[in-house]
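Data block below; observations after.
Removed from the display is one protein chain of the complex; every other protein chain stays in position.
When the chains are written out, they are named A and B in that same order, and each has its own residue count from 1.
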Amino acid sequence: MLATSNEFRANARVGLANPTLQSALGKMKVGFPTKRAEAVAKLPEFDALRDQARDIKNHVLENIDWYLERFERRVNEAGGHVHWARTPEEAREIVLGICRRLGARTVTKGKSMIAEEIGLNAHLEKHAIEPVETDLGEYIIQLRNEAPSHIIAPAVHLTKDAIEADFRRAHSHLDARRDLTEPQSLVAEARGILRKRYFEADVGITGANFLVAETGSSVIVTNEGNGDLTQLLPKAHVVLASLEKIVPTLEDASTILRVLARSATGQEMSVYTTFSTGPKRPSDLDGPGEYHVVLLDNGRSALLGTEFQEILRCIRCGACMNHCPVYGAVGGHAYGWVYPGPMGAVLTPSLIGVENAKPLPNASTFCGKCESVCPMRIPLPKMMRHYRAREWERRLGTRVSRLALGAWAWAARRPALYRFAAARAMSALGWLGRRHGSFFNLPLASGWTTTREFPAPQGRTFQDLWRERRRAGGGR
Amino acid sequence: MSAARDAILGGIRRSLGRGALDEARVSSLEARLAGHPRGQLPARAQGLDRAGLLDLLERQAKAVACSVARVRSAADVPAELARYLKSQNLPSRVEMSPDPTLDAVPWSAAPMLEIARGRPSGEEGVGVTSACAAVAETATLMIASGERSPATMNFLPDTHVVVLPASRVVGPLEDAWDRLRAASAAPMAAATMPRTVNLVTGPSRTGDIEQKIEMGAHGPRRLHLIVVEDDALA
Partner (left out) sequence: MSDTQTRARPRVGLFATCLVDLFRPSVGFAAAKLIEDSGCDVEVPEGQTCCGQPAFNSGDNADAAELARRAIVMLEGYDYVVVPSGSCGGMIREHYPELLAGDREWAPRARHVAARTWELTAFLHEVRGLRIEGVRHDGVVTYHDSCSGLRELGVKAQPRALLAGVAGATLKELPGAETCCGFGGTFCVKYPEVSDKMVSEKAADILATGAGTLLAGDMGCLMNMAGKLKRMAMEQGARPVAVRHVAEVLAGMEQDAPPIGESK
């Protein structure tokens, strides 16, 4: 997927001017945080579980090579195959190879951010294989030829009316007079259409929320059940997973599951949590005949041992973006690649290079809300700040901001000069603003004054006044 | 082994500034896997007796839109199923997993039920299964696939009815894993883990349209749990 992350500001303007998006975001900003807060309030152990979840992933990351090899061994024992992919290209070729060997014409897909990361759909289509997204949100955005705008709610940027219009356009074989005003009717229509596709598919592709080293299982967490029909009915189940999805045991997965759904949707458990181990056994009544796990690195192994290692704890719950005021203002597409919001602002430069995602670590007020809700206690603002430091070192920022900040720091290191200049500048600004109390237009701060008054200073600096009063009265 | 595999594992070790793990480290990791230690368990799911577990299960089930009926014995199951189907205006034809637990139910007691045992047909109807455990903590049903338990039965029918002996109700999820582990002769590993272990918590739903929850996205839109209280079925 081609990244437009460097055009964040322009992308954001588009988002801010899109009334459908703004209406959808308005609902999201209330819905997700409220549900999470209610779920957290019902579990007194929540914060202790966050600590444990963090510790489990830290333990994994220190020993990840061993756990991956153990996972691979277990998958092999169960009759499955593990494929290692360094790059998106390698991952795409592995999947295509499996599909071709099985003569696949149609593949169904459960929601997978790795599939987005490697641009799988376009690659399959190029080779005359039809990918069918089965998660409702993914299905909707596939109809629209869009990227997901959220990692757990891909169509969160759309309103019901927009989706109705898409369904009428895409499902033109259905009665044009049918009633689609209620979301229930849209859900039922998608269910009916996709039900057929599950049976037609030759290969089913899912992502993975966890890979369990103990048992060689891949785990998916869904509410719809689409990931299960996707993997159970075709000839082969292909799992796309990045390296850091590994956890040691079923118990470790259980601990993290307790914080996952609560953080994501405010549920205590998602409806379907499915542990898949190998292909169908000879005596089983159903299940896929083949089981493949594609393990994608794509730059992750290089994050280990760096100040960005902690982002590899991320379990893709979406809480950071659900609570992010910037995401809530501009929506996910503004971030310009696969992963939006605060986790995207760290992961995107980590995976595609900070030079291709310069604005993302800057597009934060450092309000800290993301870190405060992250179930894995990932210090997202700190890592964004690390990227800003890299950007500063490599002089990737704009010249103007660099000069302005440099000048400010230069003056701040020289208190006498600072005091002299500040007294004069504030005196002048204070005098200019004395009537109105604020400025309607300031040449160097037009970004501010286009939409806001800029409050005028009182005229004297605190330090001058303080010194003067102390000298005069020795106290207040 | 592939070049990509070697490159990735080598890259990990380089990043972590070490080679492959030494023997002492490996044996401590092996011990951790073998011991599979539990994390903190929610207090709500601990120290409950049978009645407490059933109450918690029922409360949590209702919170996730799963209806619950308690019956005294296996003999009461057919009537309860018939009652449920009627109350939902559902046909009396059901598809049923060939699960041995369900073999012990005297289905002939409800002759109006038309029962097809085996794999689901794929039609939108009623599917009946059992479950190997029910986690009271979150009203989560653990259903493992096998030669008498098709996993698709949990997803293809429009209505899913689960017949559960009360003895299989546990507090936390970890207790359900222990039940599953105990059911296999060897230590838990890929070879003994059932192909599919479904944890089902309520009926299928989606919030993908304006975050409004709609039931029955792809899987069953109704989930009904029949708990059999005596231990004859266990």
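Please note the rule applied: contacts are C-beta pairs under 8 Å (C-beta built on N, C-alpha and C of every residue); 3 or more make two chains touch, one makes a residue touch a chain.
Everything numeric here is computed off the predicted structure, so don't read it as measured data.
In the full complex, the chain left out of view touches A.
Within the complete assembly, A:372 is the residue of A:20, A:181, A:306 or A:372 that touches the hidden chain. Hidden from this view is one chain, which touches chain A at 9, 12-13, 16, 325-326, 329-330, 362-369, 371-372, 385-393, 397, 401, 405-406, 408-409, 411-413, 415-416, 418, 422, 425-426, 433-438, 445, 447-448, 450-458, 460-463, 465-466, 476.
Keep in mind that, in the parts below, only the chains that are shown with their structure count from here on.
Each chain gets one centre point, the mean of its Cα atoms, and the points for chain A and chain B are 30 Å apart.
The touching residues of chain B, counted against chain A in their complex, run 2, 4-5, 7-9, 11-13, 15-17, 20-21, 25-26, 29, 32-33, 36-43, 60, 63-64, 98, 118-119, 122, 124, 138, 140, 145-152, 154-156, 172-174, 177, 188-191, 193-212, 214, 216-220.
Interface residues of chain A, counted against chain B in their complex, comprise 24, 27-28, 31-32, 43-45, 48-49, 52, 56, 62-70, 74-75, 77-78, 83-86, 90, 134-137, 140, 153-156, 159-160, 163, 183-184, 186-188, 190-191, 194-195, 199, 213-217, 223-226, 228-229, 232-233, 243, 248-252, 254-255, 257-258, 265, 267-281, 283-287, 295, 297, 301-306.
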